[in-house]
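A protein chain is absent from this complex, but the other protein chains hold their places.
== subunit A ==
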Amino acid sequence: MAFPQPRPQAPQIPQHLLRTIDCQQGAVRAVRFNIDGNYLLSCGSDKSLKLWSTSRGTLLKTYSGHGYEVLDADGSYDNSQICSCSSDKTVILWDVATGQVTRKLRGHAGKVNCVQFNEEATVILSGSIDGTVRCWDTRSRRYEPIQVLDEARDGISSLKVAQHELLTGSVDGRVRRYDLRMGQLHVDFISSPITCVCFSQDGQCTLSSSLDSTLRLLDKSTGEMLGEYTGHKMKGYKLDCCLSSKDTHVLSCSEDGHVYCWDLVEGSLSLKLPVGKAVVQSLSFHPTETRLLTAMEGRVQVWGADEKGSA
């Protein structure tokens, strides 16, 4: 069977607005896809966390229980649980179906910036402005964290988990990668306060955005810089960045109301997506498809590669 290989498609960029959701929960602090990208979570400044359907844009559930604005959220691999963190220094584990608080984890000394499940949702990792990452056990009834990672000298702004590795970005300008399998801590000095860190999808690189309006793609194993992406404005806000689902592009929020999209290899700006006039607070890339979520003020926008939203 000598069919020719299909021509590789040109990498697609989400540049068409598919839907705008008005969340009605104050300013949206963060927006996140769930594990398969069918749902999205929006963290509101009115202490609520909302679950939406991406395709239809309908509100499915509102989770209320936080005492202050919700800053980050993450869904478990089986969509049965949600964890969220808030300025009220707590991390809450929610039951998705009932909307009840399964567990309220107290222990951070300041507002909790970021939260993540591990792969099997057995551990919740939360990073706080108090400079610690706490590892909470979801399997036991213990209310104390399993371990507190207090190596950072300033607040933790972002953290990501990939398999056995934990990546944290801190305001002290360092990206720390905790390798559980090797039992090692790698500290990369970036100098400028880190706002967001990401693993690449292949797990070989780390992306970090910092307040010097620069994104840096570092080799995970050696710490050498593979790419640098500039042009956007990130001076004072904790804004998100991410990689596209196929590691072709690097995306970042900007304070000038755009989402900047660079080609990963060339480092050239391939798209400057106008979202609005205000600061683009948060963004999230679909885990498999070319689809992007952006959050600005009280709205969440869904972007796709073409008009129909089929891609």
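Assume a residue touches a chain if its C-beta (ideal position, glycine included) is under 8 Å from a C-beta of that chain, and two chains touch if they have at least 3 such contacts; residues count from 1.
Keep in mind that, in the parts below, contacts and distances are computed from a predicted model.
S.K.: The complex lacks one chain in this depiction; which UniProt name from "Cell division cycle associated 4", "Sodium/potassium-transporting ATPase subunit beta", "Telomere length regulation protein TEL2 homolog" or "G-patch domain-containing protein" does that chain carry?
M.R.: "G-patch domain-containing protein"
S.K.: Using the touch definition up top, pick the residue from A:R56, A:R141, A:R181 or A:K235 that touches the left-out chain.
M.R.: A:R181
S.K.: Of the residues A:D46, A:D137, A:D154 or A:E297, I need the one that contacts the missing chain.
M.R.: Of the listed residues, the one touching the omitted chain is A:D137.
S.K.: Using the document's definition of touch, tell me which of A:I190, A:C261 or A:A305 contacts the absent chain.
M.R.: Per the contact definition at the top, the residue touching the missing chain is A:I190.
S.K.: Out of A:R32, A:H66, A:K89 or A:R216, which residue would touch the omitted chain in the full complex?
M.R.: Hidden-chain contact among the options goes to A:R216.
S.K.: Applying the definition given at the start, please give the residues of subunit A touching the unseen chain.
M.R.: The list for subunit A reads 118-120, 122-123, 135, 137, 139, 146-151, 164, 178-191, 216, 218, 222-225, 228.
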